[in-house]
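Removed: one protein chain of the complex. Kept in place: all other protein chains.
Up next is subunit A:
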Amino acid sequence: MEHITTPKVENVKLLDRYTNRKAANGTLYLTATHLIYVDASAEVRKETWILHHHIATVEKLPLTTAGYPLLIHCKNFHMAHFVIGQERDCHEVYTSLLKLSQPVKPEELYAFSYNPKMSKENREIGWKLIDLKVDYQRMGIPNDYWEITDVNKDYEVCNTYPPEIVVPRAANKAVVIGSSRFRSRGRIPVLSYLYKENNLNAMANRAAGKGYENEDNYDNIRFKFIGIENIHVMRNSLQKLLEVCEMKSPSMSDFLTGLENSGWLRHIKAVMDAGVFLAKALKDEKASVLVHCSDGWDRTAQVCSLASLLLDPFYRTCKGFMVLIEKEWIAMGHKFSHRCGHLDGDPKEVSPVFTQFIECVWQLMQQFPCTFEFNERFLLEIHDHVYSCQFGNFLGTCHKEREDLKIFEKTHSLWPFLLQKKQELRNPLYRGFTAYKELQPNTLPFSFQFWCGMYNRFDKGMHPKQCVLDHLLSCMSQKMKLEDNASELENKLPFLDGPLPSEACSLPKIGCAASKTPMLNTPQDYEGEPPPLLSNGASAGDIDVMSDVDQKHKENLSHHQDLRDLNDTIDVLNSQAKDGKLRHH
């Protein structure tokens, strides 16, 4: 609160990426958690919500005739270009946002104040929803070869591993501790995934390296080096990709050259290749595999989790995917706090390692549209919350730190909230758990596509104008409702002897997806220099497209918004937002 000096600025313009459209004019509000922009120039009230934690950079640009521009880039690739009338207002919003977007103390993170009015009991049950022990049981562990040990209960072996780890039964405590002295940060080889198809005990393992093993000292071991670049290369690559995505009316060549020069898809392919290699080694060569990079919490996490997805259909379900993220990323100490820049810290520690994993999953969805229980929105939702700090799951850098922060006592887990929304996050084409076993993706370069839905997600104009996903989801739910109501009516049939107008069940229109996503579509600027008579400004259609974007955006951000947390001074907004909340729940 103390960071907000100017909670409300009027006459703020929001520029559109498309130059030929009129800028919106409205009011900008700063609340404890969000920046909210209300467009007053539109006929229908439109709001743009930006979570402070989502803000990656805030820039003041040179003065223009319209005023003082403020450019905001978000970690979920939203970009907002405001123009504020007064320099003083612009500066105050700027300094407030700088502080609000980069808290210094973990206690300032949203998760610690987020209150969805859930009972203490339910909150605790929420944290128990994903239990890694159940997953190990599913793999048949403990067994003759593997055991779950609490050797790390006081974090003596490794302070970035969880208290319970899976190690070979034959390795006693002395062996484990001895090995930990030889591995960077004590990150000894522990089990990631046991592939049950093999007779013996194959394992995809993880460990920290820093250097590599001398082959002479390890019997029966083959080395394979897979060139995934380090976090700094990845950070720069994403930066270049985003510059390409933000180009104003680029030519096809500009775009493709930029895409190539960013190297982004090359890195995505490298991660996928490594995952495919690992899965093949386990499945086809029936080998046990030890995976490591330097510390074993970035590239190792990517590769192990991808291989698990390729091998085991369970991880392709909603619940299984949550288990996978908990197991391979959260429990094993991927440093979300540093990689996502949750707190004011070293910018060189920030890197899109998790984003790359999410993208690899999306690439797999493109090749195997019926094999995942969840849809693209599920991935985007998780990606949003990795940065939103609204839930405790991704705070801190490892299990120990999360214990110290008391996140299990003070915050909520994301997973139950996602499962609640399963209806809209599921894949209507999913053919079930047993339809596909191992996946063997094509990894030729042409199999990788640019993910417009992620990196240009808020440029709705670029997306298909009609949404197949919405349509299929609504078809499915309509069909279900009609079936239910039909059987209800059928049960009454024998007792009735005439038409039943009063019993008619009223249902939303089938195919309402068509009306929900109407053809709100207007021609864009189809030429470099439009002759003035062709650029006829915004039309009703433009406005609707905008409101759709904002509405969706607002839903994404404010879905679990506790309205009582909002700045109380903004009564107007609160009442509006409450309406929004009623609509959403």
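By definition in this document, contacts are C-beta pairs under 8 Å (C-beta built on N, C-alpha and C of every residue); 3 or more make two chains touch, one makes a residue touch a chain; residues count from 1.
Basically, contacts and distances are computed from a predicted model.
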Chain excluded from display, named as in UniProt, from "AP-1 complex subunit gamma", "Myotubularin phosphatase domain-containing protein", "SKP1-like protein 1A" or "Electron transfer flavoprotein regulatory factor 1": "Myotubularin phosphatase domain-containing protein"
Contact partner of the left-out chain, one of A:145, A:277 or A:450: A:450
Chain not shown, touching residues in subunit A: 245, 249-257, 259-260, 263, 265-266, 269, 367-371, 428-429, 431, 442, 444-450, 452, 456, 459, 461-466, 468, 471-472, 475-476, 478-479, 482-483, 485-486, 489-490, 493, 496-501, 503-511, 514-515, 519, 521-524, 526-527, 531, 533-534, 536
